[in-house]
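A single protein chain has been omitted from the complex, and every remaining protein chain is retained in its original position.
To keep things simple, chains are lettered A, B and C as they appear, and every chain counts its residues starting from 1.
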Amino acid sequence: MSADQEKTPEARPHRWQMVIDLDRCTGCEACVVACHAENNIRISGAQEAAEGRAINWIRIERYWEGEYPDVKAKFMPVLCQQCADAPCEPVCPVYASYHTPEGLNAQVYNRCIGVRYCGNNCPYTARQFNWFDPHWDPPLQEQLNPDVTVRQNGIMEKCTFCVQRIRQGKEQAEREGRPVRDGDITPACVQSCPTTALVFGDGNDPASQVAQMSKSRRGFHLLESLGTHPAITYLKRLDE
Amino acid sequence: MGASLGSRYIRITGLCGHTYLLFHGRRHMNRSGWKSFGILLLAGTAALAVGLLYSKGSADSAAQDRQPIPFSHKFHAGQLKLDCLFCHRSAHQSPTAGVPSLKLCLGCHQNMDAEKAGIQTLLAHWNEQRPVSWVRLQRLPDFVYFTHERHLAHGLQCATCHGQVEHMSGTPRAATLEMGWCLSCHQQRGASQDCLTCHK
Amino acid sequence: MKQGSVGWNDMPAINRDLLAPLSPGGRGYVLLVVLLAAIVSAGAGAWIYQIETGIGQTNLHPPIFWSAYIASFVYWIGVSHSGTFISGVLRLSKAEWRRPITRIAELMTIISVVIATLFVFYHLGRSWRWYYLIPYPNQREIWPDFRSPLMWDATAVLTYATASTIYLYLPLIPDFALARDRIGGWRRPIYAALSLGWQGSQQQWQALNTAIRIITPLIVMVMISVHSIVGYDFGMSLVPGWHTSIIAPYFVVGAVHSGLGMVAIGLYLVRRTYRLESYIRLEHFDKLGKLMVAMTLTLAYFYFSDQLTVWYGKVPDHMAILHSLMSGTFAVPQWTMITLIYVLPLITLTIPAFRHWPLGMMVIGLCINVGMYIERMLILVPPLAHPRLSYNWSDYFPSWVELTIMAGSFALAVLLYVLAVKFVPIISIWEEKEGHLHGRESH
Partner (left out) sequence: MVENHTRVGLLALFPPEADMDTSRRRLEEAGIRQEQITLLSPIPLAAPNTEAHPPFWPYGITIAAGLVGIGIGLFFSAGTAALYPLVTGGKPIVAAPVVGIISYETMMLMAVVVTFVTMILRIRRARDLTVEREARIDDGRLALSVRDIHHDQEATVRKIMEQAGALDIRSVSADLPLLEGQPSAHVVGMLALCCLAMAGCSQDMQEQQSYQSQEAPRLHSPSGSIPRDSRTVISRETLAADRMSDRAKELFRINCLPCHGESGEGTGPVAPYLKQLPANLRAPRVRALSSTEIYDIITQGKDMMPSFLGELSADERMVLASFVESMKPYSLPSQR
């Protein structure tokens, strides 16, 4: 396939991966806010949020365990798992959803016509749809990230692992004539996590932190039985 | 691209500046052929009208090179042999090539005999500290990620995409700047054809 | 040459009877058309509103990305199976009783395929970009992805729409020629163009009959494939309630079920309105009723097999859906559906006397269709509402925009039918004549 002929400075292509340590996650939602700010995610407002239409590329799923008063809240950040065998990709009739050579499940916004099949076929409900045109009360539109398209109504969107940051990181490395180093690239959620529960890096680099951590004995994948081979490894909580 | 496909396709450029490729195959037209041609024309106009309703019409894509000051690339780049990068200074270090500041224009022009009307206007702008609102002619849609820096770093010449402006009095679009045009060059030069290379 | 004189002498009467519906309608007809047009424009207005503001005008929300529009699409594709089944399968099996009802059913096919296609456009987030689904040389240098079941669907529906239009048109050619000769006014040139210069010579009859003979088995195969592929849209996905291998045959049988119900409604209304009692006889309702019993039993069998497998397997993801259907959120529509499409038809249609009661047959047809509409919604919504990560469980009911568009489309279907009846002889005249003759000869 042409993917193998991709010309990157290094011989080996990247495979972007993330590790989420559930033991460190406090459910503070800093990642959610950072993601909104970085990726121009439309602000839905209270009404739409109540209708279940709030768009979040990363969300903190909260599960309650036990009976009152012995209740425990467990948090799990869920974002697009960037599956290696993603169910969302082949069902797109227009190639808006496809697999990049670096293992991302990409969404090309201006190709999308909004059939929403990918949304149905994502077992993680990670894909979001723009039900209306986005709107920002002035002067909030001034904080929009010019490197990320503002999605209009009628198209699907999802976590990109902050592909604009990946692109910048790779360009900077190329400018300086060196390979991308571990830690050069951090998606907004990873950068903002106060407990460093999220770790991002190149899984093909055996020395990277993400490759080391994903080998942990606590590691598991979300809905592993479906065979989607996610790029995100969760680490179990220690009390389990 | 036109050259590589020219033999097989007819190229039709629509009102919005988009190019369509049609298989080239003319048949003998009889009377009812002309009748259907008339219907085609009518229906085509209707279809275009509907299409235009949705196109908010970006002024720059089809705009004529009518600048507030009659600037000539032919003179500056051709006769004076100024390098493109002298004015479009950020092309080799940033995604955008940039338009020269008034100060850069004045660097030369305040030391010249200001006879021409255009130069008078330019000086007037400078004296009033009012920027010149140049009309933008070369523009990609905002959902496209394009960087001049990477393209120059890989040895592309300005003229490859923008044409030989040193021979043009105006600066019309030398290329369609459409996806197929970008892709064909990426294919030829073995550059990445991953969608996310250019789509953001 | 053997011509029973009785049959041949019937012909002027048949012409008169069957061309009569083409005469201009009265005040009631105009009133009906105006009323339907009003509902259609309401639907169109709702659609424009939805395009202008966004798909958010529906009540969709994650994880329910498909619902009323796709359910309606599936339903209308299902209704379209009336024509091909009645006309295709019965023509193949040379069932004589099909003659007066084929045209009524085939017209339903075309109109419901058109309506179904409309629902695809209602559903698209950016419907003005629909042409991304067509493979043609373009400046983007990219074609659609045929791996997507939706592309299979698009291809299949295109084939089906084309084939069934042709299939409706073929036996119409001699009838258009008759109408050309007998009906004046503005319609004459149209009939003349559509009759392709038909004269009734033996070469022409042979060409027509051969074409019909070839196309009939083909269209039956297309019919089975098209609804299977509509089923694959669901079956190919990972969604728990959808990912089942029975879904394709289940969809096909369900489609025929609602199609037959629709034919019962159409038969009753056409017969009553145009006093065609001597053509659409009680015998037809009886035979239709028997077919409907067979379909009800087949569908019930598929349904039972599917749900039994789920229930016995006890896979939690699947059980969540089954619970919500049997006793949870969706219990009321679920049991209504079961009553309407299984229980009521089985109770009534198995009684021979009932099958000879046209009004009753119409009511059962109506029940089946309402039930099948609910059934399509229930195939879509409960599985989507119960994704594997239970954090995202949800609920759904159509919004007023969705309901208006659905009502508008329904009105459009009726309107098209009502208009078509004034243009197309609703009973195939030459086939009816042929049937009369064959009938006389065999008796």
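Quick notes
Everything that follows uses one rule, which is that a residue touches a chain if its C-beta (ideal position, glycine included) is under 8 Å from a C-beta of that chain, and two chains touch if they have at least 3 such contacts.
Computed from a predicted structure; not experimentally measured.
Contacts of the undisplayed chain with the visible chains, over the whole complex, involve A, B, C. Only one residue in the set B:Gly98, B:Gly118 or B:Gly170 touches the chain that does not appear here, and it is B:Gly98. For the chain left out of this panel, the touching residue among A:Gly45, A:Pro146 or A:Gly183 is A:Pro146.
In the full complex, chain B contacts the hidden chain through residues 14-16, 18, 20, 22, 32-33, 35-37, 39-40, 43-44, 46-48, 50-52, 54-58, 79-83, 85-86, 89, 93-96, 98-99, 101, 103-104, 106-108, 111-113, 133, 136, 141-143, 183, 187, 192-195.
Counting over the whole complex, chain C has residues 1-3, 5, 8-12, 15, 126, 128-129, 131, 134-136, 138-139, 141-147, 151-152, 155-156, 158-159, 162-163, 166-167, 169-170, 173-174, 177-178, 180-182, 189, 192-211, 214-215, 218-219, 221-222, 225, 229, 430, 433-434, 437 touching the chain that is not drawn. Residues 1-4, 6, 40, 89-90, 95, 98-104, 109-110, 134, 136, 139, 141-142, 144-146, 148-152 of chain A touch the missing chain (whole complex, contact as defined above).
Heads up, the rule we're going with is that only the chains that are shown with their structure count from here on.
Interface comparison, B-C versus A-C: the higher number of contacting C-beta pairs is recorded for A-C.
Among the other chains, B has the CA centre that is most remote from the centre of chain C.
Our note on geometry: chain A versus chain B, Cα centroid distance of 36 Å, whole angstroms.
Computed centre separation for the pair chain A/chain C is 43 angstrom, with centres defined by C-alpha atoms. In chain A, 95, 111 are the positions where the chain touches two or more neighbouring chains simultaneously. Taken in their complex, chain B has these residues touching chain A: 141-143, 145, 147, 150, 153, 190-197, 199-200. Touching chain B in their complex are the following residues of chain C: 128, 137-142. Interface residues of chain C facing chain A in the complex, by the touch rule stated above, are 53-56, 59-63, 65-66, 123-127, 129-130, 132-133, 142, 144-145, 147-151, 154, 233, 236-239, 384, 387-389, 391-392, 394.
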